[in-house]
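Heads up, one of the protein chains got dropped from this complex, but the rest are sitting where they should.
Each chain carries a letter (A and B) given by its place in the written order, and its residues are counted from 1.
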Amino acid sequence: MDIIITGLFLGGTYALIAMGLNLQYGVARIMNLANGEMLVVGAFTAFALYSGAAVSPFLTIFIVAPVAYLLNWLIYRIMLRPLVTRAKSRGMLEQDAILTTFGLSFVMVGLMIWVFGGDYFSYSYLARPVVLFGDNYGLNRLSAFIGAVILCTALYIWLNHSRAGMAIRAVAVSPKSARLVGIDVPKLSARAFALGGAVTAVGGAVISTFLTLDASTGVLFTMKALIIVIMGGVGDVRGTIVAALVLGVGETLVASLIDPGLTLATAYALFILILLFRPQGLFGRKSA
Amino acid sequence: MKRRTFFRASTALAAMTLAGAAFAADPIVVGAVAPKTGPLAGGAAVTHWPNIQLWVSEVNARGGLNVGGEQRMLEVIEYDDQTNPAETIKAVTRLAQQDNADIILSPYSTGLSLAAAPIFDRLGIPQITSSAATDQIDELAGQFPNLFFLLGRSAEIAGGAVEAMAKMRDAGEIGNRVALVNVADAFGIELVSAGKPALEAAGFEIVYETSYPLGTQDLSPIMKAAKDAEPDAFVAFSYPGDTFGLTEQAMIEGLDVGVFYTGVGTAFPSFAGRFGAAAEGIMGIGGVNASSETFLDYAARLEAETGSQPDYWASGQMYASLQILEAAIEATGTLDMAEVTQYIKDNSFETVMGTITFDDQNSSTGYWTAGQWQDGVFKGVASFGGLDGVVEPFVKAGWE
Partner (left out) sequence: MRRKDWQTLGFAALLLLVAALLPLTGDGYLISLGVSIAMYTVLATSWALFSGPTHYISLATAAFFGVGSYVTGSWIEIIPYWALLPIAAVAGGVLAALVGLATLRLSGVYFVIFSLGLAEMIRQVVTWYQNQTGHKGTYVLTDMTDSGIYWQLLGLAGLVYLAGWAIGRSRLGFALRIIGEDEDVARHVGINTALSKVALFVVSGAVAAVVGAIIAPRYVYIEPAIAFAPMLSFQVVIMALLGGTGRLWGPLVGVVPFTLLWEVISASFPNQTTLLLGLSFLVIVYLLPGGFVGLYDRLRARRALRGVPA
């Protein structure tokens, strides 16, 4: 039981890490290698506000979200839009996007070091035990899990039941057909990218309550997020959630029952198994 | 375009005017290579860079180094090696050959220091490492006669923890059962492979043992399993990120142990900053002589100059390495590195970490191996070579 709960909590964390990338990659077609850095920016902000002004990280997200939204919208408009226009094929866009966002991740790490320095930053927030089914769990992890649930549910409902959300999903499925039915694809892509960035930064603020980070750690999160998004199926919120939970529970199972030294190997083994049997991801569509 | 950090505070100018003769002399070019980015940047930002800044500004405020009767100011060239040994090698070579550096400081960490060791060796520059812990000192000393070790052998470091624990066990304060975990990286593996036999030899029973990969995000399965084994002591040879993570998980799980020991990062000031009162009684790698006025004075100066507090392990050693260089240069009155190296081998040095001498393998004869947070200071509880100021470890009482 405690393995399942611990695994679910970890899965919730992973969902927070990967959800934003799913929007960016699935809808805006940008494989954003600077995603982890955006997460660290969110975490930095939460840290700075908490240690400077004792603002709760769960309040910080209301500042982080709009700022990150705007920032990512600008990034898309200024830096990525020209690539989308220039690309002759999906493959070429992918290549350009990888190079650009990798450069961008360097720039962001550089800026963070300039502004905050390279030191570790960590603070203690809600590091209190809560008892569930007779076992102790960190309150901060529980809160992060609840945060992930709220965020994912909200996104899911919004994407499936609002006009704007449906349009975004249409773009994810097929940009060409979306254009035919009168959807402004470039505008929506920019919005989806911005929204993805905001979600990632919020995730960063939330997980900073229990992880110790420094300016250079972003790439670790990017890799995890990529695996989860691909595993779940690009452009599908449900897929990302399920993949995150599968990964979280799988890693915890291995860590508890076999050897914590093999968690990452498990993650990749899961990844490749899923892709061998379902190359389009758990929830992906064949055509996508 | 060279960006040379030239510490010219107004106090330095005033001191120079007093020194008079200093005006004519060329500055001494000091080369420094260490990570400013990459995985080890976090550690270097605490332990390495602030000390260089402090040393240079203090020496220059005094009017510079006295080299054979001539007062010469210090001028620093800093390079970021991005935690990449190829860059370290390139940067050290660049310092020697393009920048004509008079002094080159050892890079940061075991791996990066050793990557640069052949170059230091070829150039005949003394390389005083303050952040390299290894078990191969014998072999390395044979290959690189200019390489000095301040941090000591990993076997001694692990042994220090065991020694402190055995003391408490023999006094009947804790039981025999130990949970032993380590980060599966070169450093953690080296420590655990020295620490495990030492624990067994001391009569401890290892009731839980595991390793976890660097960068593990959720350490709670480990802490839960450790708790289920009902240990009397918890020992983790860990890196900063997981040191913080394990400690937090132990608080959450309410791990009831008399000894809680974690690795690198325990001695960081931010550790006490994060865990506050709960840090009290936690043991870890390193330690200082907390009753030493010299150390306390150094800590205060470092914070005043750089805004960053020293960690209670390698920071002081880093500053000590600079003091040793300084003393050797002033005593020999030359920048001839062969003479300086010989002087370092032959003499003992008064530093912020106490008196330091090197054995015939250029390893420091006295260093701290284990410490414990006591009243907000990380005090040394075990040392190699019988240092002054060892305090008695006490049993950790709860997490509040």
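Just so it is clear, a residue touches a chain if its C-beta (ideal position, glycine included) is under 8 Å from a C-beta of that chain, and two chains touch if they have at least 3 such contacts.
Quantities reported herein were computed from a predicted structural model and do not represent experimental measurements.
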Among A:Thr13, A:Thr100 or A:Thr200, contact with the omitted chain is made only by A:Thr100
Which residue of B:Thr47, B:Ser106, B:Thr134 or B:Gln323 touches the chain not shown here: B:Thr134
Which is it among B:Val67, B:Ala96, B:Val207 or B:Ala331 that touches the chain not included here? B:Ala96
Which residue among B:Gln53, B:Asn66, B:Asn84 or B:Ser220 touches the omitted chain? B:Asn84
Chain B positions in touch with the non-displayed chain are 1-3, 36-39, 77-80, 82-87, 89-91, 93-94, 96-98, 110-111, 114-115, 117-119, 122, 134-136, 139-140, 143, 182, 184-190, 192-193, 196, 211, 213-214
Under the stated touch rule, tell me which residues of chain A contact the chain that is not displayed. 31, 79, 82-83, 86, 91, 94-96, 98-100, 102-111, 113-114, 219, 223, 226-227, 230, 259, 261-265, 267-268, 271-272, 275-276, 279
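Quick note on the criterion: only the chains that are shown with their structure count from here on.
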Can you check the complex and tell me which residues of chain A touch chain B? 2-3, 6, 9-10, 13, 109-110, 113, 117-124, 127-129, 135-139, 141, 210-216, 220, 248, 251-252, 255-256, 259-261, 263-264
Chain A-facing residues of chain B, complex: 35-39, 41-46, 184, 210-213, 215-218, 220-222, 224-225, 240-241, 244-245, 248-249, 251-254, 265, 268, 270, 274-276, 308
